[in-house]
Each structure stands twice: as C-alpha cells, then as structure tokens.
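Read through the structure below, which is laid out as structure tokens, and then see the notes.
With one protein chain held back, the other chains of the complex are shown just where they sit.
Each chain gets a letter, A, B and C, in the order it is written, and its residues are counted from 1.
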Amino acid sequence: LEEPLIFELAGTDTTGVDLPEIEGGPNRLGGMERTAPIGLPGLSEPETVRHYTRLSRQNYAIDLGLFPLGSCTMKHNPRLNEKIARMPGFADVHPLQPVSTVRGALEVINELAFWLIDLTGMHGVAMSPKAGAHGELCGILCIRAALEARGDPREVILVPESAHGTNPATAAFAGYRVENIPANADGRVDLEALKARLGPDVAAVMITNPNTCGLFERDMKAISDAVHAAGGFVYCDGANFNAIVGKIRPGDLGVDAMHINLHKTFSTPHGGGGPGSGPVVLSEALSPYGPLPFTARTADGVVHLVEEENAAEFDHTQAFGRMTAFHGQMGMFTRALAYILSHGADGLRQVAEDAVLNANYILRSVEDLLEAPFGKSGPCMHEALFSDAGFSEGLSTLDLAKSLVDEGYHPMTMYFPLVVHGAMLVEPTETESKAGLDQFIAALRSVAERARAGDVSMKQAPYYAPRRRLDETLAARKPVLAWSDPDSA
Amino acid sequence: LEEPLIFELAGTDTTGVDLPEIEGGPNRLGGMERTAPIGLPGLSEPETVRHYTRLSRQNYAIDLGLFPLGSCTMKHNPRLNEKIARMPGFADVHPLQPVSTVRGALEVINELAFWLIDLTGMHGVAMSPKAGAHGELCGILCIRAALEARGDPREVILVPESAHGTNPATAAFAGYRVENIPANADGRVDLEALKARLGPDVAAVMITNPNTCGLFERDMKAISDAVHAAGGFVYCDGANFNAIVGKIRPGDLGVDAMHINLHKTFSTPHGGGGPGSGPVVLSEALSPYGPLPFTARTADGVVHLVEEENAAEFDHTQAFGRMTAFHGQMGMFTRALAYILSHGADGLRQVAEDAVLNANYILRSVEDLLEAPFGKSGPCMHEALFSDAGFSEGLSTLDLAKSLVDEGYHPMTMYFPLVVHGAMLVEPTETESKAGLDQFIAALRSVAERARAGDVSMKQAPYYAPRRRLDETLAARKPVLAWSDPDSA
Amino acid sequence: MRYLPLTDADRGAMLARIGASSIDDLFVDVPQEARLSGPIEGLPLHASEMAVEQHMRRLSKKNLAAADAPFFLGAGAYRHHVPATVDHIIQRGEFLTAYTPYQPEIAQGTLQMLFEFQSQVARLYGCAVANASMYDGSTACWEAVAMAGRVTRRKRVVLSGALHPHYAEVVRTMAKFTDDEIADALPSLQGTPDNAGLIARIDEETSCVVVQYPDILGRIPDLAAIVEAAHAKGALLIAVNTEPVALGAIKAPGELGADIVVGEGQAIGVGLQFGGPYLGLFAVRDPKHVRQMPGRLCGETVDAEGKRGFVLTLSTREQHIRREKATSNICTNSGLCALAFSVHMTLLGEEGLRRLASWNHALACKAADRLARVPGVRVLNDSFFNEFTLVIDGDAREIVRKLADDGVLAGVSLGRLYPAEEALKGGLLVAVTETTPEEDIETLASALEGALS
Partner (left out) sequence: MRYLPLTDADRGAMLARIGASSIDDLFVDVPQEARLSGPIEGLPLHASEMAVEQHMRRLSKKNLAAADAPFFLGAGAYRHHVPATVDHIIQRGEFLTAYTPYQPEIAQGTLQMLFEFQSQVARLYGCAVANASMYDGSTACWEAVAMAGRVTRRKRVVLSGALHPHYAEVVRTMAKFTDDEIADALPSLQGTPDNAGLIARIDEETSCVVVQYPDILGRIPDLAAIVEAAHAKGALLIAVNTEPVALGAIKAPGELGADIVVGEGQAIGVGLQFGGPYLGLFAVRDPKHVRQMPGRLCGETVDAEGKRGFVLTLSTREQHIRREKATSNICTNSGLCALAFSVHMTLLGEEGLRRLASWNHALACKAADRLARVPGVRVLNDSFFNEFTLVIDGDAREIVRKLADDGVLAGVSLGRLYPAEEALKGGLLVAVTETTPEEDIETLASALEGALS
C-alpha cells in the first residue's frame, strides 16, 4: 500500500483536535483578519497515527541496524536520555523565566560545560551554537574577533583538501579567503607545505583530527606550534572527537577552538536531520571572545546566566556578540549530559577505544577485497576508508552502496573525502556488537566481490527497498517543492 | 534479515545494565543461595532496542491499518491515554499504601465506576476483574451467591449456540451444567425455545447482545422478563457493548450482570494479548454479592476503599469473596476514564452510531459477492457476518483470510460464530475513515471474487507476509515451548 | 471528535449506499422504548485533550508517588528501577496496538517475544515449560490449584500459613464454587517458617500444597523438605513467588522439586501501578503436565518454506476450542506486561539479575541491622531476601498511618493484611530494593524512633 500525502487524505474542514468554536464579534487584530483559505488539511488522530507510523516504516534507522555513515557517527541513542529531556523541569521551562526559577537548567548547562572543558583540556566553552556548522562559525568568529582585537586582521584561512564541506563554507562566510593545503601520500596534512604557506596573512588553519581519511594527524602538535609561531590560530573540526574522547585532549595538541557535535560524540539523536548542537571549546587566548549568553559558576556554587547586561561582572566584555536568540539546545544538553554521566570518564575512554577497534576490525576484514588507499598508513581511527579501485569497469561506488541496501544495510558515506576516488567511508561506532560487525562484513564482502566480478545487476540496485533508484535529476530540473492541488491546476 | 532469539544473540555473562558488583561475604538467605547457572542471556541496550524494534516490525497492528476482527473490537488507542497512565501519581503508587496517600487513585476508580453504572443503567459495579473472562466469572459467581443466599441453588445455565467460548467455560467453572439454546432462522435467540426450557433448575441465561451474529436481540426485554419470572438471572456478555454505548442501557432491558471489556469498548490497548480489564455492572438484586475490594463515595465526597475489614460499614457483608490480590487494573482504569471523558456522553453515542454505520456500510458494499446469511434479518450492529457459501469448491474461509493478508490487511475473525458455515465476522469499528473503508472494501471484493472464481493460488497465501503459512500441526504434535541450547543437546 | 474520522458528509454518503435514511434506521431492531433519544443526562459532554489531561493530572497529584517519599512497601508488589528502554519498546505501536497473535504470519513479533518470555520464565523458575502469562500472581496461584486438582483428581488443598493472605483469599473464594476443600492457617511470628506444622497437614486426600517462597513475612522456607513430604503423599507442590528478583539470589523452586511454580512478575519491568495490570507467571517442572496447563502457549514450528516461526499452540486446552471443557476460562492475558518483563530481563541477563539481587539483599541487610537498633523494634526473620518483618511494641498499622502523614511510606503492616488478628498487629513488613537510598533507611529509623518514643 502506498501512503498518500496528508493533502490527499483530508480536506481543510476536518480536524484531529477538539477545540471550542469562538463565535465572531469584535476582535483586536487591527483589521488584519485572515479571510482567504489557508489550505491546511486536518486528520483525525487515528488517521494521523497511521499516516506517520506507515511513513516511518519506509525509513532505515539505527534502531533497525548498523548505519555505517562515515563522519556522521550514527551510534545508539540511549532511551534514558529521551526520558530525561522530557522531564517537565527541562521541557516545560521558558528561556526568559527569571533566573531564580531556572537554576537547575543553568546547572545542567554549566555541568555539561565543565565536562566538555575537562575532556578537551581547553579553557572555556561557548554553549549556544545550534549545530556543528554553527559551532564552526562561532569558532572562526572568535578567531576573527581575537585578531581584530589585537589589530591584526588577516585574510586567509588554510583548509586541508579533505576537510568537511562546511569548513570552507564557514571560513568564506566569516569573510576569509580559503586556501587548500595538500595531503601527503599517506593521507595526512603535508606539514612542510603547510609551514611553507604560513605567514602574516594567515588567520587560522582549520584541521579535522582525526581527519576525514580516518587517520590521526600525527603532526598535530607541530602544526599547532608552527601556526602559533606565525601568529595564527588552530581550529579543529571536532566532528570526529568520538574517536579520541577520554583518550586524548585536543588542548594538549595546541588547538585553539573546536566545536563538538553533541549529536555525534555524545549521542543525541539525529532525528532525520537534526536538531544538533555544536558547543565550541576555546583556548585561553580565544575564551574572552566567546559569544553570549553563557553560564558561570561563582565560588559560592551559584550558577549565573551571563548575558549582555552582566557580561562586565564576569569580565567578558569582549564577546563577539550573540549567535542565537536564547541559550542553545537545552534539549540536547540534557541528553548529552545524561550520556556523559552514564559513561563517566572511564566509559568515554572505552567509547573511543571500541569505536577505533570496530573500525580497524572492518578495515582489516575487507581490505583484501576493497582497496584501502591508506591501509598502510597505520591503524585507522573510528572510520575506515576505501576506494573503488578494483571494481569492474562500469560499476561505481554508488552501485556498491545501493547494493548494500539490498543486503539490509544503510550505505556508508560515498565520494567523501574528495581526495580518494570513489571513496567509501565506513564508521561502525562503538555501539555495534562483534556479531553485528561480522554480519555486516559478510555483506560488504559479498557486494565487493560482485563489484569486482562485474555483476551488472548492481547498476539497478536497490531492488528490495521501499523505492527503486530515484530520479534526482528530474527533481532538480523541474523542482516540485510543495504540494499543489491537481484539481485546481 | 532474520532476527535470532535472544538466546542466540548473547551469553549469560553480558548485561545491558550497570549495577555494582557486591562482593561475597555473609548473607541471610537461609542457605538457599542459587549456585547453578540460570541460563538467562543479557544484551546491551543497543542490541536490545534493535532486537525488539526488528521483532515489532513483523507484527500487524491498528497503527498500521484496519484490523477488522469481529468481536475483538480493534479500534484506535488514543495516545493521550498512554501519557496519563504513566503519570507518576498513577504509575508509581503501591496498592497497599495508606488510603490517605492514594485518594486520587480511589477517585479514578470511583469516577469510572460512576460512568459505567450510568452508561449501563445498572446499580453497582465490581471493578476488580482482570479481563472479560474474569468479569464473566465474577458475574456468574454473583448469581450463584445470590441464589445460594436465598437457599435456591440451581444447576443449569443456558447459553445460546452463538456464544463466545468463554461463556460455557465460565459457567462450567462455576459449577453449572451448560445447556445450549438454539437460534432461530434470522440469527437470534429462539425466544419460544428459551421459554420452554426455563424452570426452577435454571440459574441464569447468558446472552450476548448485540449477539455474535452482529444482530441486536430484539426480544431481550421479553427474555429477561421470562427468566426473571422463572427465578433466574440474566447475564449479558458485554463484549459488544461498543455497538450500543450511549444509545441503549442494558439495565433498561432487564440485565442483571454484564462485564465490560475496557479494552474493547473503551479502547485500552490490546497489547498483543492483554492486559484487559473486565468490570462487571450489577443489578440491584446482585449488587450485594459483588466481590471485594471496591470503592465507595460517601456524602462528604470522600472516596473510601472497601475491603474485608470495613465491608460492614458499607453494608456489604454478603460479598462472595475476592477475585484478585489488589484493586483491579488501575492502568486500564486511567486509560478508560480518559477515553470516556474525552468522548463524553455525546461522543460515546457517536461511537456507537459510527461503529454501526461502518459495519453496515461494509455489509451492504460486499453482500453481492460474499454471502451474508443474516443480511435479510435487518441492519447489523457493529459487525457484519458472512459465510463461505458461494466459494469455489476447495477454497475456504481460511484461504480468503490469508489472501487478505497479501492485500495488506489483518483478516477478519474466522469460523466464528459456529452457527454459520465458514463464518467471517468483520468489525471495522468507529475509528476508520470512509476512505479507509472504501480501500478495504475494494480489497475484500477482490479476494471474494477470486474465491468465487476458484483461484487456487489462494491456498498458498499469504505470499507477502513475514512468514508463509505456518505448520500449526507440527507445533502441537511435537511441542517446542522453550528454547534449549542445541550445543548442549 | 478527534478520534472519529467520519464527517457528516461521509455519514450521509454511507447511509445512502446502505439504503437507510438515518442512523436511527440502523437501530430499528432495538425496541423504541429502549433507545435513548439523546446523550445520557447528567454526564458531561466531550472534552479537549488538554482538559482531560488537566483533570487526570489533578487526580494524579492527590496520590503520593513512591518516588516522592521514603518508600518501604512490598508484600507482593515491589518497586524496582525499570530501564527507559522497556517503556520505549512497549509503546511501539506494533506491540501496543496488536491483537492476540491468532494470525501468526503477521504476528511473529509478538510470538517470538512470547517464546523468548516463556523460555526466560522457565529458566528463572527452574522449570521445563512456562506459559505466555496469566492476569497476575494471585489468579495464577488459583489456576495452579485448579490444575493440581485436574492432575491428581483430589479436592483437598493445603495452604501454607505464610501464603500472601490475598492469594489465600482468592483461592478460598474460587474454591467456594468448585467444592474444593481448603486447609489454611495463619502465619506465626517466628524467625523460621513452620515446615513441620505444614507437613503435618498433608494427607492422602491432598491435591496440592501451596507454599510461598520467600513467604509473606520475607522468610525463605526450605522447599525441598516440603516437596518430599508432599510427593510422599501423592500431592503436588505449588511454589508461589511474588518477588522474581529474589530468584537471582536463591535457588529456583523447580530446582527444589516444586511441581508447579507460579508468581507475580510485576517486579521486573512492570512497575507498581496501584496493583494492576500485573503479570502472572506460570510454569511446570515436568513437561508431561503441559497439557493440563491453563493459559496460552507459544511454540516453535516452520512455515511452508521451512523457515522457523512461532505459533500459539496446544489451543485444544483453551476455551475458544473446548468451551465448557477448557482448562480455564482465561482468554486475555498480560501480553504487554510479558513484553515489559522480557525486555527488562533481556537487559539484565543472568549477570545483571544476580547483581541486582545481591545489591537488594545487601541493602536489606543494612536496613535490618539499622532498624533492629531502634528501641522497641526487633527483626523477626532468620532469613530473608529484600523484605523482612519488624515486630514492634504497639500497633504497626497506626504507626504506618502516622508516618504516612509525615511523608514516610514505612511498609505494610500485618494489621492491613490481617485486620482481624490481634496477635499480628505488631508486625511490619519492610522491603528494601535498589531504589531505596541509604539515607531513606536512616529516615525510616528516625521516624520509627520518634513514633515509638
């Protein structure tokens, strides 16, 4: 059975709520009454539940199986955290309530901030960014504010070839010119090339570590030292922090700013595309420029909300501004804090170890069939990178990925990083069992063998998904982005 | 992917909880320490969530589509009711807390009791029975207690042919001899045959109204009068109360006892087989014999818990005993009360009307293809009854039902009531939309046409379910009722 | 009406297809005088979701939730921490809104779960086979008594004096109508259960002996001795357990020779819920007794393609087939509670269950030691798991009520359970689980000191 659209299921005169009908009479809407039809269909509760339940079953999800999207970190979402986020004291609190009535909320933010600072070995943290990309922007804006404060505006940000697409987008948004730094043969930043490019025009280097080839940047400390020596700052993309959490502190490697995707490392649910949360940890040099609002605990144990009004009391007059209306993603903070407290310092360390172990297990279990371009560059971290070298002519990474769908799995990240041809980035995360990995490895080996053997049926995969391959070109060429009533056309 | 058993997924040394390990040392277990292995596998939380999520997807459910099981009343389960049942003041309260700390819980029971009495036009209600069959037993035990109290023990209970299987089982359990009463040609109790059988040995008549042919027993009042005149009681099986709730009060028809399936009429979820709840409304003659405990509101508005201890204060010394340890299905009471308050007296009436309308709509939309044995006996009530007359040789009701699975529907009730050959009992309930019914009717017509035409492929249906037809004979002949480790065999 | 999808236009169109001119035409078989002409008077009309939620919340706030007070109640219902995953899973629409799995091809989710549940219960109880659940422990207990009657064809039932009095009352109530003879007794306030007295009551007419383990006073009887005595007279031994967590610490009744093991499963996964819905567990040690068992059974089989699958089986014992010859009239069971139990037990596993049991016992030992130091209080039990009996100078029931007024839920007094028995009125059952913070033990001790001084 195909599920129709809500617009095809009901008209605008039905509803799934029971509300009183207020008779007309005078109003105070300033003459702006909405009189024309709006066109919003209303479904009864039974129809609504069924519509969305049926739709949901056309999705793949972590709850159904391994979701090996490299760099996306699809790990199990603990159900406790959902329960906690719904406690009325967190869910039913207004962001502008008097501070005396939200002490617990401020404590949550402050407690999480404390953990993030300690786990990263940094000095401060900006909690309000709403997602990873927003956090990146926050970090770069801190850098720009710091440079401007010392009267040394610079123009260039260096970004490695393998960076996340958000990195250059962010740098450009903040008004910088972006220059690439090449990778060396083993998949890491070319230290010498970087050093050669450093100079008084370089505001910062944006580095992802572990990098998007799944490798740890061995020279991280040397890079940081060189950048600092040249008067620049080091921005670290923290999307892969889950590989090292509890094992390595970025602050020890000279990082000045790093965003942390709470929805990756600390397992707040992705929800089909968000919400995320991207707090940014900051070095001592950058902390004064972090945005408002934030929380601060004074010696008496009281947690304060620091906003424009009282920033001076907390010696924070250099804040570069405000990134969002309120205090950040409270719903994600409660979940992330619950996750962190559940694991503790020992459990988080184990998270990193198991994530890395699982990825290496996959890497070594399939590299005889799938080319691992940096397989000789040392162990991978939390994700294993493969290329399409060895595929039979005419078959692509896309075909392998879609064939994996027929094996019952979500595909890995494809064609990223760009430095590898036909890249496939596999991140199992720490919440997969060995038995689950073995089953996945068998499936991956099976499709890899078919790709090598030139099984052309792969070009039409998937066969067993709710839909066959979808025509993305048509969608872009003739965009249909909202429903319109065929009867009124 | 096939989902293994938990016993195949994990050993007994793993766990999905983090609990402290208490070191040995002295205990006070009286020398009964359990030392031998127990054999219970433990799964981490991610594995657990995935296991049960995957299993769940092999089920059909109301949330996925129409569930037309006659006499089972599979209607939408409002989500509000789930939320309410989980309020800590209901979910986290012990049944033996001092009464001063559970006033709200007692009020819920009392408020629901008040509605049940009013909706049925009866005198009292026993709230503690745990399910419909348990309620039936309660009602029959009230009758037996009342007869014994007047020194007139009787031996026989009359049950119509079309009764639910629980009716004779219950009567037999309570020590009665069961005798059938035939139906007349139009599918109703044969009033004359009944009258002829009445006498001083008949303790009660158990009648289902609307009956299991989906018809209203027109002669109900005459039956009651005749039974009462002969010194017996009238028990009404209330499983079909949803067809008349808010429209007709069984008390007005002379009923002495009727259980109400809260999980049918008042929409508490079936949960794959329970829990249910079966309060029994009682006439003035039977009320004194209702079991303990129950609630009573005194003139001062206080709701009291009446147990063995204070039964005398509430003039209830003739209670026949106690049917269960505590106070009944509180979790079902909160849901049922929320359902009742949501609908109100007007909405409940609409429930009955829409349930009957939907059933008649199906009856009249397919009776040209599916034989309706009592189609001429007047409108049906909440369910439409069909027979296999007209099927091609060799095809059965079972084949049609399993073919309906391939159309995306749960089958109707089959081979019940027994009075009709190859019976199919279809109950859509009031929570289906017209569009949904039309789609179902089209599917039903399609399989009916195939059955008439003799499409032998139906004998192997279903084809598109998680499993093909299962071998029930094998299961019964060589019962495997628990997992055993093949390695230890 | 938010739950009713039909519009008036739909209703009109449908009546037209049916050939009726009004809804009332469809109720034509109901005598006119029995038809109400409008909504029943004196009852409120429909209400918004918000209004209903507010009303119910107001009622819920009139109860003192266990989480909001020092809490020590047990006596057949125990408060344990239930992992959030359990509730998440039982709210999956596919489990919550499914019917009894009579169509196995599209109910494998429920069926496989039940098969796993049966296997877990059988192992927990040390038995061969468990069924797919009963209403609750008390009704399971009665069903066991009835089954023993079918197996032994005898009518005399010997109840231990330390069987939960509500369970005993359910048995007595049912027996009134089945002409079984019930030999029961009261518990005696001794540190060790009176096995000898119980054994003395068993005779050649006895169909079964019913023993609670741990018993109503929290003591752990040595079942093996009673089993031997019962079997010597040809009677079955029915063991009743109301705290399944205990079986992570003490031997399984089946191991000790009990023939039928029944109990309340609420402590694992289900929660307190003011007494229901709960979860009746029912298992037999000897597979030959399976066909006399009440309730549903799920069994393994294969489908037409040879794939493993599960079905409800041996239904020839059940009422919808056997009608008046059924083993029981039970129809609905506690499927969703069985799921909750099974999910929680799967999360625990043997390792978790044993740790949980050890922790409960250790805390209970601490509590017993602390409370024994309260003047005027002594601990009765020689043995216990997570619940024990205090004997107090005074009326424990009054003290419980008084402490409740001060916000301490002190336990269950024997006076509440046996209101007529003067000799028991000093008894107070105190249960301690992993949910009991150690400071609450101190709070209880102080409160008792205050109340007794």
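Rule of thumb we're sticking to: a residue touches a chain if its C-beta (ideal position, glycine included) is under 8 Å from a C-beta of that chain, and two chains touch if they have at least 3 such contacts.
Because the structure is predicted, anything quoted here is derived from the model rather than measured.
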Chain not shown: contacting residue from A:L19, A:A196, A:A229 or A:V456: A:L19
Residue of B:I6, B:L80 or B:A169 in touch with the missing chain, whole complex considered: B:L80
Residues belonging to chain B that touch the chain removed from view: 13-20, 43-47, 49, 53, 78-80, 82-83
Residue ranges of chain C at the interface with the undisplayed chain: 2, 48-50, 53, 81, 83-84, 88, 91-93, 347, 434-435
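One rule holds for everything that comes next: only the chains that are shown with their structure count from here on.
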Most heavily contacting chain pair (counted by C-beta pairs in contact): B-C
Whole-Å gap separating chain A and chain B, where each centre is the average of the chain's CA atoms: 48
Inter-chain centre distance, chain B versus chain C - centres from mean C-alpha coordinates, in Å: 20
Multi-partner residues of chain A (at least 2 other chains): 18, 44-47, 49, 53, 78-79
Residues within chain C bordering two or more other chains: 1-5, 7, 46-47, 49, 83, 85, 87-88, 93
